[in-house]
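This report refers to the structure that appears directly beneath it.
Of the protein chains in this complex, one is absent; all others appear in place.
Which chain is which? They are A, B and C, in the order written, and residues in each are numbered from 1.
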Amino acid sequence: MTTSDPQWTPDEMMSVAASRALRDGAVCFVGIGLPSTAANLARHTHAPNLVLIYESGTLGSKPGVLPLSIGDGVLADTADAVISVPEVFNYWLQPGRIDVGFLGAAQIDRFANINTTVIGGDYRRPKVRLPGAGGAPEIAASCREVMVVVRQNPRTFVARVDFITSVGFGSGPGDRERLGLRGAGPRTVITDLGILQPDPRTCELTLTHVHPGIDIDTVRANTGWDLAVAPEVAVTEPPTPEELAVLRRLEATKGGNR
Amino acid sequence: MTTSDPQWTPDEMMSVAASRALRDGAVCFVGIGLPSTAANLARHTHAPNLVLIYESGTLGSKPGVLPLSIGDGVLADTADAVISVPEVFNYWLQPGRIDVGFLGAAQIDRFANINTTVIGGDYRRPKVRLPGAGGAPEIAASCREVMVVVRQNPRTFVARVDFITSVGFGSGPGDRERLGLRGAGPRTVITDLGILQPDPRTCELTLTHVHPGIDIDTVRANTGWDLAVAPEVAVTEPPTPEELAVLRRLEATKGGNR
Amino acid sequence: MAQIVPLAAAVADLIHDGDTVALEGFTHLIPFAAGHEIIRQRRTDLTLVRMTPDVIFDQLIGMGCARKLVFSWGGNPGVGSLHRFRDAVEAGWPRPLELEEHSHAGMANRYVAGASGLPFAVLRGYVGTDLVAQTSTIKPITCPFTGEVLTAVPALRPDVTVIHAQRADRAGNVQLWGIVGVQKEAVLAAQRSLVTVEEVVDTLDPRPGAVVLPTWAVTAVAVVPGGAHPSYAQGYSVRDNDFYVAWDAISRDRETFLAWMRANVLEVGRDH
Partner (left out) sequence: MAQIVPLAAAVADLIHDGDTVALEGFTHLIPFAAGHEIIRQRRTDLTLVRMTPDVIFDQLIGMGCARKLVFSWGGNPGVGSLHRFRDAVEAGWPRPLELEEHSHAGMANRYVAGASGLPFAVLRGYVGTDLVAQTSTIKPITCPFTGEVLTAVPALRPDVTVIHAQRADRAGNVQLWGIVGVQKEAVLAAQRSLVTVEEVVDTLDPRPGAVVLPTWAVTAVAVVPGGAHPSYAQGYSVRDNDFYVAWDAISRDRETFLAWMRANVLEVGRDH
């Protein structure tokens, strides 16, 4: 769906861009899949002190390989502490101790609300039944900020999600405060085409960066609403050879046991 | 205050009687002091499978010596599991998993209510400030049954406690149910003079046993209310030589480290 | 005191048609063998409970054991969809599946409330999501001190909880370590419990991070080496990630699924 420099794939650009958004030393609640890839890439490049928390109860995991699941043994083996699942949600996530919550999405809308529950039809008899909420609603509510990593296309980027599994900015400004959500919400949405950030005034996702080789119209065409675009859209720095090398080494280990 | 057979002290008779009241295999929440002595005596005599739980978070402690405090290292070293203090109260005591709660008392009244808070004066400026509740209120509420071990005299056995720290039978029949307390409450009060049990109809503590050498009038004289006496008052079996030997060996270790 | 019994006997004894049954395990220590035995014994009308229903729940649902699912995330971890779960929800095959859907935080707290003998738990959760309208077991509650409105969820109280653990001693004390998930809470919340273990040992020497469930808090222990496969038991096996990937193809088609279940579950005496 997009042109891509022969030197890297759009997914690689997305993972690299997401990893760069994580500052060293941040405490990061990591979902499996794209978020886990990006967080581990960051830890192996510019952010060696990034603290990874997985909802299976591993605090400070330092996997040398990419886990396939959120509960692979390597996450426990390399953790500073393994705690119970109730504890990870109650003592660590809920009080707002986590800097960055890192989520994926099946659908995301104009106000960065996320759907991972059902698509189409009725909730009781949907067209597509997705896995559901998992930890996401409370990650979206309680982390100091949320980053979303998701491939961009019109089926995923919809004007209004079919089901709000995790609240972004609800229906606009003031909604998070009204709902009592204490984190700042999704500050950054990183896709295979570019980077979107909420407009500080309208809370609407706004294109701020395109990845190299992607033009704004391509992003627009892959967004299911009339996409707001920042006055100046930057071009993401391409992946460095080191970033690509580390990412490919990590991807090659994915799901390998230990 | 009482005659005693030269072969044992009243305190020894009390500890032996209390230990006998614990059936093998029971799960027992143990307070420090007299209850701990009796429970460990039971474990070293007829009840080797008695499960001791201390509120410091040790499940299944098997101390070879008597601990001085509720948190001596020997309790953790010999436990099946050491858990947090919130867990011991929330997961183990509160749901009613404990067969026997074993309490002491500074004052106990006709309806087996217990005071360990203040004596005399006002709560804010009492004559005697006692340590307070500790785990006792919820032990008294939630254990399947409660045993109390306490030396008997008119200052301790009072018609009405100055402060209800832990509820026995409140002001009489039906009170526990009314208050929503789920355990059966104090079934046995063991003193240095005899054994008292609540009358099934009136809930009033009633003398059912006297220890060898103690007469009923002596117990009456050491009770601060008009003591009910069972139609037939049994005489406790005297301590066996083995019970005394084990008890004295344990007492000699008290507070010894490991 | 937990009895050490054969798996088939334990399932026959403890799990009945119509029961509410939690099988817990967070990627690690998932009680697959016990789930297979439930399928072999043709239990039906179960209300199945689990935070992360994965392949074993896909199998139970696809074989028609479940009337209802109480859950917070139903997927094939790291792979994608659970096709049998989807087929039940989207097409009612082999029978309609009622859902009671929560978030992880809510489910974890529901088990905590169950383990704690409380009727409900309080959390910051669900506010603003569409789950609130679909799930009757999510309600607001007001702090009596601050007036703040939070969320209440009712305790989970399964008839039976089934888990897999590394080992037990001869008295039936159970020990598990690694990612311990919500298993302690799930066992303590239940009326009855069944723990399959890799082995029975003389002494449970202490392990870092280990959870111990005393024998008097467990109903039955069954020795089933490899009983978590394709999940794993830290210190005994590694996760069979290839199986999880392969399940995607096996489970997409009803007939392929049924054939696999016949060959690999129904027609084997017991697992492994």
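Just so we're on the same page, a contact is a pair of C-beta atoms (placed from the backbone, for glycine too) under 8 Å apart; a residue touches a chain by one contact, two chains touch by 3 or more.
In this text the structure is predicted, and so the values were computed from the model without any measurement.
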Item to check | Missing chain: touched chains present in the view | outcome: A, B, C
Checklist outcome for this item: Answer key for A:96, A:173, A:212 or A:238 versus the chain not shown reads A:96
Item to check | Selected from B:13, B:50, B:82 or B:98 as touching the chain missing from the view | outcome: B:82
Checklist outcome for this item: Per the touch rule stated above, chain B touches the missing chain via residues 32-33, 55-58, 67-73, 75-77, 82, 84-86, 89-90, 93-94, 117, 121, 123-138, 141-142, 163-167, 170, 175, 179-182, 255-258
Checklist entry - If the missing chain were put back, which residues of chain C would it touch? => result 117-124, 137, 139-141, 143-146, 148, 150, 152, 154, 206-210
Item to check | Residues in chain A touching the chain absent from view | outcome: 25, 27, 51, 59-60, 80-81, 90-91, 94-97, 142
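One rule holds in what follows: only the chains that are shown with their structure count from here on.
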Checklist entry - Which one of the chains is closest to the middle, using the mean of its C-alpha atoms? => result C
Checklist outcome for this item: Chain centres computed over CA atoms; the one at greatest distance from chain C is chain B
Item to check | Cα-centroid distance, chain A relative to chain C, in whole angstrom | outcome: 28
Item to check | Rounded Å distance, chain A centre to chain B centre (Cα mean) | outcome: 57
Checklist entry - Can you list the residues of chain B that touch 2 or more other chains? => result none
Item to check | chain C, residues touching no fewer than two other chains | outcome: 112, 184-185, 211
